[in-house]
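Take a look at the structure below.
As you look at this complex, bear in mind that one protein chain is not there, while each of the others sits in place.
Going in written order, the chains are labelled A and B, and every chain counts its residues from 1.
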Amino acid sequence: MTDPRFYTNAGPFSLGEIAQLAKTKLSDDADPGKQIVDVAPLDRAGSDELSFLDNKDYVDVFANSAAGACIVHPEFAARAPRGMALLLTEKPYPAYAHAARAFHPPHRLEPGISPRADIDPEARLGPDCRVESGAVIGSRAEIGARAWIGTNAVIGPGVVMGDDCRVGTGAAIFNSLVGHRVAIYSGARIGQDGFGFAPDPAEHLKVPQLGRVIIGDDVEIGANSTVDRGSGPDTIIGERCMIDNLVQIAHNVQLGPGCVIVAQVGISGSTKIEDYVFIGGQAGLTGHLKIGAGARIAAQSGVMRDIAPGTIMGGSPAVPIRDWHRQNIRLARLAEKKEA
Amino acid sequence: MTDPRFYTNAGPFSLGEIAQLAKTKLSDDADPGKQIVDVAPLDRAGSDELSFLDNKDYVDVFANSAAGACIVHPEFAARAPRGMALLLTEKPYPAYAHAARAFHPPHRLEPGISPRADIDPEARLGPDCRVESGAVIGSRAEIGARAWIGTNAVIGPGVVMGDDCRVGTGAAIFNSLVGHRVAIYSGARIGQDGFGFAPDPAEHLKVPQLGRVIIGDDVEIGANSTVDRGSGPDTIIGERCMIDNLVQIAHNVQLGPGCVIVAQVGISGSTKIEDYVFIGGQAGLTGHLKIGAGARIAAQSGVMRDIAPGTIMGGSPAVPIRDWHRQNIRLARLAEKKEA
Partner (left out) sequence: MTDPRFYTNAGPFSLGEIAQLAKTKLSDDADPGKQIVDVAPLDRAGSDELSFLDNKDYVDVFANSAAGACIVHPEFAARAPRGMALLLTEKPYPAYAHAARAFHPPHRLEPGISPRADIDPEARLGPDCRVESGAVIGSRAEIGARAWIGTNAVIGPGVVMGDDCRVGTGAAIFNSLVGHRVAIYSGARIGQDGFGFAPDPAEHLKVPQLGRVIIGDDVEIGANSTVDRGSGPDTIIGERCMIDNLVQIAHNVQLGPGCVIVAQVGISGSTKIEDYVFIGGQAGLTGHLKIGAGARIAAQSGVMRDIAPGTIMGGSPAVPIRDWHRQNIRLARLAEKKEA
């Protein structure tokens, strides 16, 4: 059961309801009227709870689970323990997402402006915003409806945000134009001036950073990540990008729609990344690159050249993933050999 | 001498007292009654100060030090300058720790609630807490005795913390159950929802993150580090874990007791790490791994497979450390050779 200290629960739902909303097929022997009270992990779920199996490494856990019901791929159905109701689907993870969202819909805190928030008289807020204690909103900022500005978060002067945005505790947004339904997590720093200067042993010469950060709809930017504003061009985060924690995005970077950037990735200045590119954790990209749509970059890769669309890369310096695997195999063999 | 702007000093102590509390043997020619006023580094210590030598790279600095007394391994005693009192021990670093803690015991700031703190009326605090300016404590949070909640720190609704905890300036803790004597450093972000979604080019589907962060006693989590809460299972930080700055710990990760995680490490979702594992700086671990007790992982390693207990690993992809050294040697030789 989810901890009631932290989560409310919109359940129960019947198995039949869940099967439908999760777009799954209920196993023949299951009772569609059976009440399910919550979702839970395989190893903790009880007889009135729903779980899911999405990773074959956990089939044994599944086979020993006490869950009353489970969302599962048909190929594993035979491993289910006796009496477990199955919700069958080719794609268990999104099906589970739908079920879990039914029990735990994104919850809306009560709107209201804390008396300890500090909102400039020239800022404009849409209806039903929540601005928490210690939050600061600068002059001429424009914030859409139903925003949730967390404790001690800061929205700088002139920043524009769409509707239904969420800004985590202590996050800061400056010099940015932000779309709808954007979530900026706790401690993220958006829009500061980037690392722009002409290096000189006597005195580095700072170059004014005159662009903005443009953030599309439905973007998420993780905790303590940093996104510098453009130097003249803008830094652009395309709609639906998912950016994890502690990611660095330098000035003038452009991300196309739907990119997935895992924790601790660093993307150097002016690199352009097309749609739906995946970048694994701790990977780094040098500046002024072009990364084609649908490319995938393995964790810890060091990318120093352009990447063609759809290519999978790994290693530092990054090469096509097959070459990287072969390099690793050959290197291992080389180390095993007697010295030539 | 330590800077009196920042540090108070419980000394002086006599050499005899220090030798005893640091469990060291005073050299025969030393005067146990000699007064020592402070600790100091080898190159700055004066004749009434105590220093230590723990790293043989600094033996020359030791041999030229003006320190009045020094904690040192017997093997280096002969290199001591004339007149330096020696406190001999096989383990100089812990001995120094005990001495330094005598001069500079962890200091307790005065308890009290700042009028500029914002504490929900439904939150409960134990006796003798200190809650500083701008700190925010949410409804139903329960905080033990003698907590120190720093400036602008945020404790979310329902969070439970034990006694003698310390939360640094601007840190944030949500959806967590925290033990006793835990230190969360400045800017750390604990308990936000992790990177959980079913990827889809048309629309990434968010999966509710319904677990917690469970933090054992005596844990430390460094500045600007991020620990995501579990997705359904909990994220668990075992007692006595030491976590450095800018570390990323993803949802459902489990750390056993006493692990040491150096700066900028990233640990991906659901990886389980047993007791007393050391992970060097900037290393990365992929998800769903099992790392055995006592394993050691070199800095910048990329771990993609389970690791057996006690194994030392290095490289990316990580291999047993001896193999990694051999790979590096062979690769260097290969590069030296004329082309085949």
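One rule holds in what follows: a residue touches a chain if its C-beta (ideal position, glycine included) is under 8 Å from a C-beta of that chain, and two chains touch if they have at least 3 such contacts.
Treat the numbers as computed from the prediction; the structure is a model and nothing was measured.
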Residue touching the undisplayed chain, where the options are A:Gly11, A:Gly162 or A:Gly187: A:Gly187
Selected from A:Lys23, A:Arg108, A:His204 or A:Arg305 as touching the chain missing from the view: A:His204
Option touching the unshown chain, where A:Met161, A:Ile215 or A:Ala250 are the choices: A:Ala250
Option touching the unshown chain, where A:Asp3, A:Glu75 or A:Asp118 are the choices: A:Asp118
Touch list for subunit A against the chain that is not drawn: 118, 134, 136, 140, 152, 154, 157-158, 160, 170, 172, 174-175, 187, 189, 192, 195, 197-201, 203-208, 210-212, 224, 226, 228, 232-233, 246, 248, 250, 264, 266, 268, 282, 284, 286, 288, 302, 316-317, 319, 323, 326-327, 330-331, 334
Touching residues (missing chain, whole complex) on subunit B: 2-3, 5-7, 39-41, 43-44, 55, 57, 91, 93-94, 96-98, 100-101, 103-104, 106, 114, 116, 132-134, 150-152, 168-170, 185-187, 218, 222-224, 240, 242, 244-246, 258, 260, 262-264, 275-276, 278, 281-282, 299-300, 316, 328, 331-332, 334-335, 337
